[in-house]
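As structure tokens, the structure follows; a few thoughts come after it.
Note that one protein chain of the assembly has been removed; the remaining protein chains are unaltered in position.
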Amino acid sequence: MSPRRTETGGRIDRLRTIRFTFDGTPYTGYAGDTLASALLANGVTLFGRSFKYHRPRGVLTAGVEEPNALVTVLRGEVREPNIAATMVEIYDGLVAVSQNRFPSLAWDVNAINQLGGKILSAGFYYKTFMGPVIGPLKGTRFWMFCEHFIRRAAGLGRAGTAADPERYERMNAFCDVLVVGSGPAGLMAAKAAADQGQRVILCELEPHFGGSANWSGETIDGTPAADWAARAVGQLEGHDNVRLLPRTTVWGYYDGNTLAALERVTDHKEAPARGEPRHRYWAIRTKSVVLATGSFERPLVFPGNDRPCVMLAHAAERYANEYGVLPGDRIALFTNNDSAYRSALALKKAGAAIVAIIDVRQDLSSEMRKLATDAEAEILSAHAVVATEGGKALTGLKVQRFDMVSGALTGDARSIHADCLLMSGGWSPTIHLASQAGARAEWDAARQAFLPPKPTQKWVGAGAFTGSFSTAEAIAEGRAAGLSAAGATGAPTILPVVEAAPGDPDPAPVFEIKAKGKSFVDFQHDVTAEDVRLAHREGFVSVEHLKRYTTLGMATDQGKSSNVPGLAIMAEALGKPIPEVGTTRFRPPYSAVSIGSLAAERFGDLKPERLTPMHDWHLANGATMYSAGLWYRPMIYGLAGETIEQAYVREAKATRDSAGIVDVSTLGKIAVQGPDAAELLDRVYTNMFSTLAVGKARYGLMLREDGLAFDDGTTWRLGEQDFLMTTTTANAGKVMQHLEYFLDVIWPELKVTVTSVTDEWAGAAIGGPKARAILAACVKGTAVDNATLPFMGIVHGKIADVPVMICRLSFSGEMAFEVYSGAGYGAHVWEALIEAGKPFGLVTYGLEALGTMRIEKGHVTGAEIDGRTTARDLHLDWMLSKKKTFIGSAMMDREGLIAPDRLQLVGLVSLDNRPLNGGAHIVEELDEANPHGSIGHITACCYSPALGKHIALALVSGGKARHGTRAFVSDPLRNRFGPIEIVSNHFYDPDGSRMHG
Amino acid sequence: MLITCPYCGPRDVIEFTYQGDGNRQRPQPSSQDLDAWNAYVYDRLNPAGDHNEIWQHSGGCRAHLRVVRNTLTHEISSSGFARGDHKAARHRLETKS
């Protein structure tokens, strides 16, 4: 029998023993235990170490707000750090380890930090570690030297690097009423809304619905509250319009009543069932929300309040009533309010001895005195705890007389022997989601708590969330909220009757007992009351300064238990009421959310892959692929033993000698159709398209509104009102949006439709001296001779029985054709072209050879149309029509865009016969040791098989004027320096005789 | 944030592309007034409060919408097609304030 397990009681399944390990030690627990309850049952008191002083810590709470008991859960190589032991449901084979300690939890060398206490006060690091102003440790060196050790000492758990094998999934859910929290208020709300026929989702962050009903020990409608809740849940389960989500934390309240929730689907299981994700991310769009999120009990701030076995009162009550675990045999309670008396009695009933109830208040109600008597507890009214004793577990405490008004301690300290101290500092409604939704919380002096603000989005509150702490109020408010969220009023009805312990919901306004010793406000981050006062002395008095200077509330528990006490201590130091110090606005998430769940289906699959119809053929035929945006394209079709350069040189050479074919399906293609199609093109292109004959194509250039070059491509006139525009691969989407914007917003009078047809057409460009002969051999239904298919002409025919459209245009500078077919036939047509080309020595070529041939021709691509160049910079001013206006025409001649020293397109030839590098810079005078004086940079480069030289395109200041001059390539990144000649960008066949045939 | 598209109904903001200040007036294409062009291309109203904006339903019907949205609260008070109702939207903005 475990040392602290009660004989009976709790909702654990005592017939199912679960085996697990913590820090390598095997333990057993029962099904239904959390890691915290199971370890407590086994007598474990030491759970973790604090962040700064590495002080020994036990478990403070029984829920999501736990600051101390953080563990790492291991599943093989996969680590999950910083998980609260209170939120881990145990399963057979669970492996958990403690964190932030070396060499072991019991003996942690960094605990020596405690000795530096007064030096390591809040913000100490801002005042030191700056190091000397001269010498080898000047500048940032000394700090970085110190920081090295600080970084290693800081941090909590260790993250793994092994890829998580689990799956995460996303659900987009829609409902009428989302109920957050399933205590009595939430259950009533869900039922009321469901009865109105509303689509309801009920989320509960814990494994079991029912909230406080599961442990309050109250009686509702004559049955134990837990049974009442179970019955209510059973009724909800019977509704088709209700979805119940346990283990689901609603963590974000976003615009438009969109809420985000995390469902932990399999964390509590030994192994997921087939197909189950680990976490499910819910994006819930709802018409209205019922916030029934309850409240948190606050600790009191007094010396030694962080010692293991000092715990929140209701947490102990939960451990006893829900898990059958007594956190101590001799329990003392320290409180400023009535709720602790109920906890005392519950623990007494569960078998503990209650040695004392220490209450800061002088006047106690007779009901409370009666509860204390029932618990056989001594009442020490107008007393306070001033010290705790013990090491890794509590052995006793000291109390003194306390005056609540003055805060003075008087009389001798009296020792009390106890192995567990429970504290209750009042209750804070869990208003996080309401605050996220956009409003500021309001301080309530009676409740000594921030209450939810007036809604800024469509939500209604109920129960402890609103500051109504009694179950009877929760039930009434829950039903009203459910009806209100459903837009109904509902007939008066008889509400469930609660027999609850009496008590005043308002605590005494006491947050801190000032006595000698460290009194903790933020347990995890080791922020003490003194730190808060130091922040005050140094002027960090607004709530945000307090948080940022002391790190109060910045730990993994996000200050759920520390924010209000911290504010109260600052308010006292300032002599101002609490609301004047400020309120923290909560932001998502309510509690930490796994990153895997947020990536959901995109974990391991970030972006869609775009594949051309010929993709499989490329792979089967030796292509090396690389990604271009979302597309994959062949780089080279390498032969065995070839380098990349050997491959592309062979491909380019073969194309110029006989013929080559390349997949151009990725080019953006937009059908521009309608009576005003030609007019639109005249407006968006710098050159004329209305004069283009049907059956002809033309190269076009677009500018942005600001007059800089935007995109280029050919547009084909397929009919009087029917154009096929092509764009660069990279800009396909942008050009489409550009056209749509102008058509829809600026020129709605134009009768044109634009349709993206990129994926509808497969394209193959075949070029070289033998290209026409190859087409002649396989194209049926049309001639392809010079008369039928002149330069920039278009014909329709068939290849291998498939209709194709052929345009004679050239990017490579050779006689070349682009063959378009329906995408579904792309691979079929491609293979037919390859087959037809075999007798002619046709090669397939990839982007490297494509790039090589375009560099030889001096054509521009995205590397030159880089969003900063003008048409003139690229020597495309011949395309700027003077007969019409076009997008960008009004702006393109501004002073900055016509300056003579602008970067202009040139060609470069390497004079030392060594390769050039993309991104290398150009200088007039070489200085390898201290590179300076850049006049431009290389945009693209290659070995030119046609010229037998290493060449490049470059953007160089005042470029054209430099033709024929020498300069140097300066590439300090790759240590490549050497002489070059600046030439025209048209290296190869400048008069186009090969292309025109 | 949910934006109501006149074609498609209320849709999540993820389906839309923002096109910015809807008050901008493009000069006549033949206009030589460079200041007017510059103002159109570079200057934006950037109010803290209701803003008249253009959004494209790029993940849906691809229509451009004119949306009046509060930049402090993200609340949307009206949405409709951008085409042709420029004046109406301006009017709504002005009568609201």
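Every chain is named by a letter (A and B) in the order it is written, and numbering of its residues begins at 1.
By our rule, a residue touches a chain if its C-beta (ideal position, glycine included) is under 8 Å from a C-beta of that chain, and two chains touch if they have at least 3 such contacts.
Methods note: contacts and distances are computed from a predicted model.
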Identity of the absent chain, which is to be given by its UniProt protein name, from "Acetyl-CoA acetyltransferase", "Peptide/nickel transport system ATP-binding protein", "Sarcosine oxidase subunit beta" or "Sugar ABC transporter permease": "Sarcosine oxidase subunit beta"
Neighbouring displayed chains - absent chain, whole complex: A, B
Identified contact with the non-displayed chain, of A:539, A:575, A:641 or A:964: A:539
Contact with the hidden chain (one of A:490, A:933 or A:997): A:933
For chain B, residues in touch with the removed chain: 1, 12-14, 17-18, 20-21, 34-35, 38-39, 41-48, 51, 53, 55, 69, 71-74
Interface with the unshown chain - residue positions in chain A: 51, 78-82, 118-119, 121, 124-130, 133, 138-140, 143-144, 147, 150-152, 154-164, 166, 168, 170, 252, 254-255, 258, 260, 283, 438, 530, 534, 537-540, 542, 544-545, 548-549, 551, 554-556, 558, 587-589, 592-596, 598-600, 602-607, 609, 626-628, 704-708, 710, 862-863, 866-868, 891, 894-897, 917-921, 923, 930-934, 937-940, 970-974
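Note that in this section only the chains that are shown with their structure count from here on.
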Centre distance in Å when chain A and chain B are each reduced to the mean of their C-alpha atoms: 29
Interfacial residue positions of chain A with respect to chain B in the complex: 254-256, 258, 285, 438, 456, 683, 705-706, 737, 740-741, 744-746, 748, 885, 890-891, 894
Complex interface listing, chain B residues touching chain A: 1-2, 12-13, 17, 19, 26-27, 29-32, 34, 37-38, 40-42, 54, 56, 58, 62-64, 73-74, 82-84
